[in-house]
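Have a look at this one.
Excluded from the complex is one protein chain; the other protein chains are retained at their positions.
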């Protein structure tokens, strides 16, 4: 199989580090460039990175010399993966686009642009098909980390849902390594995350809707979301109450969830989880400390009463919610022949 | 004003300690007995208690000799306050009743008994009126700690509500001092608390309904609750999504909540908060670490969209949710002339 | 008694907030000015401050209009109290000095200047006497928070000590409100605090030594310190192993510690703790969560074996270690007639 050459923007941040880690020993994706902020350009990745995540800096990445975010520094990449912070991402990404490069990005700006596909591979890989009609280069966005996790268990039961009430309990790593001080969040809950509820509502509706070349048609169901930050390091949880359109029982829902498979599973893509939704029987699952899977969404407490379905979903905000979803998008696009 | 003499069952536990603390210097309630488990009977409270809570053991309580839970040990009390664990409470409480004593109890058994009033004073003090027709002695139950907190902001808008979706984030102290090990809950969320959801749904419906001498008529609205345990020491939070029966705006709801006053406020009872519901403007309120009030319920994030009201409520599970509510019930019954 | 007028530099920070709080209702110290960084000047304290600490912004301070750190803004103050960050403090403080103002400062620069007294009132108030010979205005420094706490139990047994081995377990608030991220310190210990060990060793030696107008003579005993940061919000703990010069028993040490009184106690200064050293009998004391006192140092685990004394000391790093010590220094200087 042909290799795909990628470069990574924001390679020293929390999401960038996960991309570097997940691409060690990848069967067909090759890292040809790592870029970081101007002060670090020209130095070696292994010397500069403040490695926060488990394990060591992968061997292959240590001696890579950091480059800038300027287009000429990325011209050997088939696609540029962006793990840039939301507030600086778009000017850099659009400069790369103008220079003829392809971009897959985790950053929030332009996610709701009607011509840009917003992709969680298992949920809406079909939306990538519009790129077949695009001449030249393209940009693909990955969703907000929480929208990535929630969209997974909603997808297989989408047709049964009339409205959604969602309360999230999100981990501190979602705010970045320095995002929340110990004094602010330890032993505390902060029931507000700026901009998060709007993103989840809009992005769920886009991913579960239809994508056309020039526009998208949203799913159209009301989604009410309250987001909270809890003193947990890794893993976002969502408690979902879904008002259903017809009578079904708990067993029926569990079957649909646990049997769900999509293109990444059918093609056995390297980063795809074998079961995208892991329904756990234990009465007190899922828990971040016990049940967190890098790419699958863990689901527990499934029950239906009077046409209201309740379930609790848990996913890895840095892997399924960010670095892993980007890589799975590369793999999916390769499998579809778009990349 | 006449004094009310009380004795406390389970005086060395977490809730019992709060009762002892809150009754120090009370204007008209006098502690005439403290009881504990058999191994401690005959010893002094101050020597036996492993004081977990802020401050020191109140002066008055230190030299009180612990008694048993047998009725003769409580005959000088006008009312016995029970802070007994749920699994041992009822046999002891019913023995006291059979012996002609009055009991106000925090323990869960018999809360849904149709002849026993379940009282959160600001919410349903009127239910106490059935006791005027009771000959002889009586038992009054206080609600589950989370039901006590949630019922407060629901009461003033009860007539506007069609159904409720509630997700709770409950603190570790709700499980007792030794209830959860550090390894189990630190940096974790456990999305299940045994029996809690059923209690909240049933008790809310009883308190918001009507009480007759022989039965109660529940409120009758569907209440969907998911409870979770979070690594916070004190304070239970509830995220409430209420489906409304008609169009109202956010300002209207805030007004109803913040202007709510009930009998405990009108009679200026010593343990009553001046404002039972504190609506906090700060965008990220309420937080356990910053906004916890002993007897008032703190409310934030109030907003209405398409006939769905969202609010976040926070209350002190040990004071408003347990020890304080019991004492406020004594004060309310005294004010009503029932005690 | 005459009033002392003070202004506070860095009034919106963690230490500045504690100064503002501790000076509410002070019998003779009056706050005549609060200053903050340029962006906040001209606005009201109550509107600008992000109040981190328990309770509300004191009534008196809410409507004070913030001023700059320039000398003319402080000319009505008898003494300027500095809660400035270490890296910006000295240029500002020396400008105030040049302009003829008096300064008491918590910031670290110039603490080891041989002409500047470094004061923990109970430990070395006598060092203030050199100011009687100074013509004109002066600066006094308060010690590093950990040195403030450790110097207290060492003072009364100073003559018995040959060398000291100290290991500290310091709370996160010592690094400021935003000083340590949750991901960095939760569930972790960081056995290094930049510059801290050197400060503790040098400052202990200065405070326990002699102060002359032009120089000081250090105590001269070897002090070996290792500092660690632990996931605790408030309170610094130090485990002290002291090699003794002669045979004494545990009881003798406990007596010396618990009977220690100094000028602040003799003059009954408002901020002085009645007992500066609280020796706690409980076998597992002192604990930050149970035994933290604002101004006294809690001591436990005192024992002597083979001429090695072991004790554990715990103090409030923001009050005894910073804001409280500054105010107690003002009170002490007033009592001595220097201010």
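Observations on the structure shown:
The letters A, B and C name the chains in turn, as written, and every chain counts its residues from 1.
The definition used in the following text is that a contact is a pair of C-beta atoms (placed from the backbone, for glycine too) under 8 Å apart; a residue touches a chain by one contact, two chains touch by 3 or more.
The structure displayed is predicted, hence computed values, not measured ones.
In the complete assembly, the contact with the undisplayed chain comes from C:231, out of C:33, C:121, C:153 or C:231. Within the complete assembly, B:233 is the residue of B:62, B:210 or B:233 that touches the hidden chain. Note on the undisplayed chain: of the listed residues B:100, B:179 or B:213, the one touching it is B:179. Among C:58, C:300 or C:324, only C:300 touches the chain left out of the display. Shown as candidates are C:24, C:99 or C:189; the residue that touches the absent chain is C:189.
Mapped onto subunit B, contacts with the missing chain fall at residues 52, 172-173, 177-187, 231, 233. One chain of the complex is left out; on subunit A, the residues touching it are 186-187. If you put the missing chain back, the residues of subunit C touching it would be 165, 167, 169, 187-192, 222, 224, 226, 228, 230-233, 237, 239, 241, 283-290, 300-301, 305-306, 308, 310, 312.
Just so it is clear, only the chains that are shown with their structure count from here on.
Computed from the mean C-alpha positions, the centre of subunit A lies at a distance of 42 Å from the centre of subunit B.
Centroids of subunit A and subunit C (each the mean of its C-alpha atoms) stand 48 Å apart. Within subunit B, contacts with two or more other chains are made by residues 187.
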